[in-house]
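Here the complex is missing one protein chain, while the rest keep their positions.
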Amino acid sequence: MRTSEKIIEGLLWLSAAITILVTAGIIWVLLSETVAFFSEVSIMSFLTDTEWTPLFAVKRFGILPLVAGTFLTTAIAIAVALPIGLTIAIYLNEYANASFRAVVKPLLEILATIPTVVYGFFALTVVTPFLQQIIPGLAGFNALSAGMVMGIMIIPMISSLSEDAISAVPKSLREAAYGMGSTRLQTAFGVMVPAASSGILVSIILAISRAVGETMLVAIAAGQQPRLTLNPLVPIETMTTYIVQVSLGDVPHGSLEYRTIFAVGITLFVFTFALNNISFWIKKKYQEKYD
Amino acid sequence: MTNSDRNRLKDKAFQVFGVFCTFIGLAVLAIFLIDILIDGLGRINWEFLNNLPSRRAHRAGIYTAWIGTLWILLLTTVIAFPLGISAGIYLEEYAKKSRMATILEINIANLAGVPSIIYGLLGLEIFVRLMALGGSLLAGALTLSLLILPIVIVTTREAIKAVPRSIREGSFALGASKWQTVWHQVLPASFGGILTGVILAMSRAVGEAAPLIVIGALAYVPFAPASPMDEFTVLPIQIFNWISRPQAAFATNAAAAIIVLLLITFILNGIAVYLRHKWQKRIKW
Amino acid sequence: MKNKKNKLEAIGLNAYYGDFLALKNISVAMEENQVTAFIGPSGCGKSTFLRTLNRMNDYIDGFRVEGEILLDEQDIYRKEVRVDELRKQVGMVFQKPNPFPKTIYENVVYGLKIQGIKDKELLMETAENTLRQTTLWEEVKDKLHKSALALSGGQQQRLCIARALAISPSVLLMDEPTSALDPISTAKIEELIYELKKNYTIVIVTHNMQQAGRISDHTAFFYMGELVEFAKTKTLFTSPKDTRTQNYITGRFG
Amino acid sequence: MKNKKNKLEAIGLNAYYGDFLALKNISVAMEENQVTAFIGPSGCGKSTFLRTLNRMNDYIDGFRVEGEILLDEQDIYRKEVRVDELRKQVGMVFQKPNPFPKTIYENVVYGLKIQGIKDKELLMETAENTLRQTTLWEEVKDKLHKSALALSGGQQQRLCIARALAISPSVLLMDEPTSALDPISTAKIEELIYELKKNYTIVIVTHNMQQAGRISDHTAFFYMGELVEFAKTKTLFTSPKDTRTQNYITGRFG
Partner (left out) sequence: GPQYSEDADFSLTGSISIDGSSTVYPITEAVAEEYRYHAPNVRTSIGVSGSGGGFKKFSRGEIDIANASRSIKEAEANDARANGITYLQLSVAYDGLTVVVHPGNDWVKEMTAAELKKIWEPEAQGKITRWNQIRPEWPDKELHLYGAGVESGTYDYFTEAIVGKSHSSRGDYTASEDDNVLVQGVSTDPYALGFFGFAYYEENKAKLKPVPINDEDDSNGAGAILPTIETVKDGTYAPLSRPLFIYINSVAARKQHVVDFLQFYFEQVPVLSQEVGYIPMPPENYREEQEKLAAFIAASASR
């Protein structure tokens, strides 16, 4: 009995430890080529140069334009998905009746199922022309419509996971709030959302991660033009777009041009790592207040 | 206006906003579905499901692709879910609040943000070359498993977290060991939430093409895979392929293939949603 | 003693959980500035009835009522009634303590804050007053800004009472409010109830017959979803009409 | 009456929640086949102490003990002690009812099932016996396979007691087991405790001094984390040595 407990714990530990192996594997795969890359390109210019033209005759290796592109599309996506997703979660949990929720929640989850290339074409052929009528000067490829559509795509991550988190809050808390004369809105934001904050935060982190890592949608609709700008109206390029285009493109493997994708990959990795550390820190600080 | 009127107004306003947001989500979904159905529904017939790839759009079918997709989903599920749920359990129930646990937690959140294509590069080096699995279903499924592992782990943890401590204590007090408590109480009580993760993760896995292309999944496979070691193609690759063809008829094919892809995920999700619904009805604290 | 006004009144109330009839044709009136106690064996429907009085059961799937419940002669189940307003008038303390996962201070002032009161001093004053009323002040005054979840069961329950008092409702529903309290705190709460009665109408569910005897003006005895007997507390305890009541209060039951 | 064997014994026990010293140097012995009651004002550490007796506090972050707790003269905090085995010997009923989100039947037989017992008849028999012992059988026999969560608070608590009895521990720890029960059920449980005492060692936390007086052989009075007085129940209630005890039992406290 006791040994079997130990064995089970060992197996569970192993499952968790595999994630470390995965990370190690990723870092190894990325680093082996990145080292070669940085023997030819200085880290300083990689981090500070404002142009990214490794595939042109005149090569510049400034990662900033790609970082800016990723940041821009992600920020727009979250700006769309967070309010809508969280509102839906609260609406479904607090206002809608059980049968409505039971139908709508899985329906919305379908949004996450649609292949992202479909979203890409939707952004390009429907959303962009529509936005162009409102915003003159909006380029055919732009971060705005790609980001907005990506926001729609990740709504279910936030709405479903947050709704789960909210409905996991003990009923007695909700009753306490109602018992004090709270409106549903006050119950939701004053009691339920704070009590479910950990789960909601996780849903947001997952959504951000998905937005940062999304590729095909931005590749189709946001353009492939690295540009150091926060202007959402012009074509940009994200880190993921660059990686997928080069790795599936005609560039010779093993060349400096090809190695750039590993340098970009590492950057993205460090980028998300920093992001996660920050959100983890926030989460910890926030939770200490209540637990 | 009194304060309470204001609160009531806010409450109503939020309700309207809630309906509006839900409606936006559903409307976009409806637009997508209708658009795709209009484009592709007419193309779906027995031949389409049963034909091999072809240069002639009207003769091209998705037989090998949908079988490959089912294989990939099956294998990925078999690999990723036990692994992910185990890891989630370990982190939530066993790991002390140590440095290691913190590192693991950040690490997993981090993995969730790694773009799929990087997983493709990882899979290519580790599974295809190092483990010599070649461009097989197994290599593809392992790659996608790593890709969705973070989602499964994170959602499992959240679901487990929601189980009240009093339930665990009740179980411990009856002499249940840690694992028994997890197995008999925590997992059943959190299964509904875990299923949400399963749904999201499956949705993610089923639509991925880029990492599979990198590890060597094929676009033209005129034979259906029969074992995990066989070469394969999947619907998303077929779809990408057709979408980038110049001929409009291939776009129709792509729409039809998307319908089939959605149908496959609907059915799988439907099962998961049904189970979740059943489960959550049973458990109300 | 002249007849008081009926603050709350149930008329022919049936309550269902799905198909299960939990309350059968209950008619009873609770007078203003009086304490009404509900007693009865476990599962007889006391909590269910109490919770229909501020429509707290609205959120339970499949729950429904027939009949009327009048607050100040108005049916609270009318369409146009705003449940949040209703509950500001009819406060509630639950059987299991349920503090918010917030600080002690935030718990107490929650009801005021949601009414839009921002005045820090006023909030602090109310917090101190109600915490004193519930004998909690000395124990928690140094950790007002610590989580309420770290309190003991009894402390949590007293906090919940304080929280309910802070919004000064006109009716206070209490579902076994002292079942988790030690005798000292219980005595204080009972004293408090006696104090509150001057301004509030109080309905209390209790298992403790001594308590019912000590604090209530009227007592209702429930049995298997029925209101068996309702009378002045003294009368009910000294000369019950129904044999079931008799058996129950003398402990010769079942 | 010859001196009984010490079933459970605490020696110089300190317990901490992080930096907070919740129990201060407690030494007390609980004799075999006796009922020991813990009384004291809310927050004094009764629950904390009770929970150290079967190491239920192991799972609370930052909780730690110093000193020893002997069960049958063996320290239960030794490294090699298996907490699950320990808890099969030392059963527990909690302050708040905590039925599993499973059927009533599954709740009762859970302890046996995890011990690997599969014999349906034996399980059913045990379920019926323990539900009868806890006066619940008549109320639930028709819904054994319905969710335990739909029971009332009191019913839930009795179910939890039944569940604990089903694994026939040698020690039973009860944290205010009757605080959610009506007098009838309470009386039955008290009777049951009296019955169980023949075979079990029982430790009970209660706020109800009458209850302590009725059912316990020894009583320990806790105050602010200290064990103020421990004596035969009669002695403690009739001639307490410490003035704090005196004040508490006469209700002249605080």
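Residue numbering begins at 1 within each chain, and the chains themselves are lettered A, B, C and D in the order written.
Here is the rule we use: a residue touches a chain if its C-beta (ideal position, glycine included) is under 8 Å from a C-beta of that chain, and two chains touch if they have at least 3 such contacts.
For clarity, every value in this text was computed on a predicted model and none was experimentally measured.
Asks: Check each of A:Thr53, A:Ser172 or A:Ser279 against the chain that is not shown and name the one that touches it.
Replies: In the full complex, the listed residue that touches the missing chain is A:Thr53.
Asks: For the chain not shown, which residue from A:Ile63, A:Val149, A:Leu206 or A:Val246 touches it across the whole complex?
Replies: A:Val246
Asks: Give the residue, chosen from B:Ala159, B:Ala173, B:Leu200 or B:Val221, that touches the chain omitted from the document.
Replies: Final answer for the missing-chain contact: B:Val221.
Asks: By the contact criterion defined above, which parts of subunit A meet the unshown chain? Give residue numbers in ascending order.
Replies: 51, 53, 55-58, 124-125, 129, 139-141, 219-220, 223-226, 235, 245-255, 257-258
Asks: Considering the whole complex rather than only what is displayed, give the residues of subunit B touching the chain that is not shown.
Replies: On the side of subunit B, residues 52-55, 135, 213-214, 216-223, 231, 237, 241, 243-248 touch the unshown chain.
The criterion applied here is as follows: only the chains that are shown with their structure count from here on.
Asks: If you tally contacting C-beta pairs, which comes out ahead, B-D or B-C? Let me know.
Replies: B-D
Asks: Using Cα averages as centroids, what's the distance between subunit C and subunit D in whole Å?
Replies: 29
Asks: How many Å are there between the centre of subunit B and the centre of subunit D, using C-alpha atoms for each centre?
Replies: The separation of the two C-alpha centroids amounts to 47 Å.
Asks: What positions in subunit D touch 2 or more of the other chains?
Replies: 96
Asks: Which residues of subunit B are in contact with two or more other chains?
Replies: Subunit B, residues with two or more chain partners: 7-8, 11, 164, 177-178, 284-285.
Asks: Any idea which subunit A residues touch subunit C in the complex?
Replies: Against subunit C, subunit A makes touches at 98, 170-183, 186, 190-191, 194-195, 289-291.
Asks: In the complex of these two chains, what residues of subunit A are touching subunit B?
Replies: Counting only subunit A, the residues touching subunit B are 1, 4-5, 8-9, 11-16, 18-20, 22-23, 25-26, 29-30, 83-84, 87-88, 90-92, 95-96, 102, 104-118, 121-122, 126, 152, 155-157, 159-161, 164-165, 167-168, 170-172, 183-186, 188, 198-199, 202, 205-206, 208-210, 212-216, 239-240, 243-244, 247-248, 262, 265, 268-269, 272-273, 275-277, 279-280.
Asks: Going by the contact rule set out above, which residues of subunit D touch subunit C in the complex?
Replies: Counting only subunit D, the residues touching subunit C are 17, 39-43, 47, 95-96, 135, 139, 150-155, 158, 176, 179-187, 207-209, 248, 251, 253-254.
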